[in-house]
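Below are the structure tokens for one structure; questions will follow.
Complex shown without one protein chain; remaining protein chains in place.
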Amino acid sequence: MDETKLAVQVADLTVAYQEKPVLWDVDLDVPQGVLMAIVGPNGAGKTTMLKAILGLLTPAAGHVSIFGKPYQQQRSLVGYVPQRGSVDWDFPTSVLDVVMMGNYGKLGWVRRPGAADRRAAQSALEKVGMADYADRQISQLSGGQQQRTFLARALMQDAQVYFMDEPFQGVDATTERAIVDLLKELRAQGKTVLAVHHDLQTVPEYFDWVMLLNVRRIASGPVKEVFTDENLRAAYGGRVGFLNKRQDP
Amino acid sequence: MSSAQIEIQLIGIVVAAACALPGVFLVLRGMAMMSDAISHTVLLGIVLGFLITGDLESPWLLFGAAAMGLLTVSLTELLNRTRLVKQDAAIGLVFPALFSIAVILISRFARGVHLDTDAVLLGELAFAPFDRLMLFGALLPRSLVVMSIILVINLLFILALYKELKLATFDAGLAAALGFSPALIHYGLMGMVSITAVGAFDAVGSILVVAFMVAPAAAAYLLTDKLERMLLYSVGLGALGAVGGYWMAHLMDANIAGSMATVIGLLFLLCLLFAPERGLLATAARRQRQRWEFAQTMLTIHLLHHEGTPEAEIENRLDHLHDHLRWEPAFAQGVVQRADERGLVRLENGSLHLTEAGRGLATTMLTEKR
Partner (left out) sequence: MSLLDLLTSLLFDHTIRTVALGTATLGIVSGVLGSFAVLRKQSLLGDALSHAALPGVAIAYMLTGSKSPAVLMLGAGAAGVLAILLLINITRQTRLKEDSVLGIVLSVFFGFGLLLLTFLQRNPDARQAGLNTFLFGQAATLLTRDVITMAIFGGLALLFVVVFWKEFKLLSFDREFGASLGLPMPRIDMLLTTLLVVAVVIGLQAVGVVLMSAMLVAPGAAARQWTNHLGRMTLLSALFGALAGVAGALLSSLGTGLSTGPVIVLCISVIVLFSLVMAPNRGLLWNYLRQWRNRRRLRTEAVLENIYLMSSQHDDPSHPHAITALEAVSGAGNVRRSLEELQRRGLAVPYDGNKWALTAEGVRAAQTRLQPAQKDEK
């Protein structure tokens, strides 16, 4: 595959916590402009993989490149949506303020966000249907609104590749639709999205590429080719029977 | 050794033992800082008790102080439950306020009485042998008698509720499901901490109570996984710290309580560094060994992954390990050499191949995980 067309390229990524492997030698090529879900059972290392790609934890081996260059040089092309539960939502700040944090990396030291950043944040909020909530204190948000705030913050990063950790976790129907629309819009703009996802049922509907992960990579590629019973069984082991039952009631 | 010296050391040992017992549960339950809070606020209980009874010797003071310890715990929980402040802030708000009230009350109304704030914080172990009371026809140091009683109470409490305490500490959910009230155990424990803090701070001061409760228990936790042994070790370490501290203070002609805390700290440091399995040195050595083993496994998995694929020629070259696995050349060399010695890989013309054993290792590692 032509390397310049690859938005994300992960090679031989191995991560260990206290010398116990969490990810074993994972390779992954993600072409530009796809929506890719990372799925796998609990403890499969999905979040770990995302964090290792983003340099939030140090891998034991392997390397990551974004558009053919090492991740460290391409940071400005990357946006990140962490798990909603990873922060304290009682923090004294407003929605707009959180969204503007997306720009802190580009602002550089000492400089404060200005009117232009404010406008950009406002328009990011509009894209996720949260325009009216800009001045709302974040503790007053519902789970879905929190998630959309985080998405708006990632949009503020104006990235080429977005990494999202469980964006659909525990959100309401409105938010779910808003996220799906947003993903499609991002794809239309040629952006790439990698999202950790937990609901197998919605994978074919929301995503066009998928990676099955269980400590090592089981398979990755277009949903139609990869999302097969055989691969799912390989990823989920004995539990896949239960999953099938749950899938078609 | 004079009899006063022996008595001081005896008091130290008894205090250490009495503190170490509840300390173990505080450390295991993640509530060590409650000992800091309680050891400060019991002062308010004593002061109030004194102002009411007018008698510093009254046993009611002990109860007042223990009640104040429990009040500290419930005030903290109450504040936490309003969800206006977080748990840690709740502790940090309650005990300084109560302690301040106590200090102010002492300097306003109890001046000149033997209840000065320095003694409360720092302890006056050196004078303990002079304060004696008659018991069984013998004139014994008061602190020794009081602390021995408290030690016995603590022992009885732990013996009586041993299995409940153990279960509630390691599996609170199961304990609740089996019908042991977690609140009862919690408050029982906190009551034990309160009584111990009251008795101990008279002898060694409130800050050293924290040292005696937390440090030996934490050190013991680095030495063993078994609750029985942890209790035993922490009593032993505390006693050792008490005796060692006494002699260091004797040599330096300095505060005994401070010296005991220092020695206990040193004992903790020794355990931290040299504990057989969990000490820093043992951990570092184990990590180093595991790092090599892990790297060899990783190498076999890497080779297995690319075996028979078109890019195998590139991926499996020794000089490409640096690029692909981000290993330093010297490290890669070391890993390959060790793997070769173990018969996991073969090196042919700068290209690496798995042996049967290597392939076996990689496959088991990959399948064993799930």
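In this document, chain identifiers A and B correspond to the written order of the chains, with residue numbering beginning at 1 in each.
Everything below uses one rule, namely that a residue touches a chain if its C-beta (ideal position, glycine included) is under 8 Å from a C-beta of that chain, and two chains touch if they have at least 3 such contacts.
Since the model is a prediction, treat every value here as computed from it, not as a measurement.
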Residue of B:15, B:214, B:298 or B:325 in touch with the missing chain, whole complex considered: B:214
Candidate in contact with the missing chain, chosen from B:101, B:153 or B:232: B:101
Listed residues B:181, B:283 or B:363, member touching the removed chain: B:283
Residue ranges of chain A at the interface with the undisplayed chain: 51, 54-56, 72, 75, 78, 80, 82, 86-88, 91-94, 97-98, 101, 104-105, 107, 109-110, 112-113, 137, 139, 153, 157
Residues from chain B at the interface with the omitted partner, ascending: 27, 30-33, 35-36, 40, 79, 82, 84-89, 91-93, 96-97, 99-101, 103-104, 107-108, 117-118, 121-122, 207-208, 210-211, 213-215, 217-218, 221-222, 248-249, 252-255, 257-262, 264-265, 268, 272, 278, 280, 283
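Heads up, the rule we're going with is that only the chains that are shown with their structure count from here on.
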Where chain A and chain B are represented by their mean Cα positions, the distance between them in whole Å: 39
Footprint of chain A on chain B - complex, ascending: 287, 290-291, 294-295, 297-298, 301-302, 305, 324-327, 365-366, 369-370
Contact footprint of chain B on chain A as seen in their complex: 11-12, 14, 16, 18-19, 21, 24-25, 27, 59-63, 214-216, 237
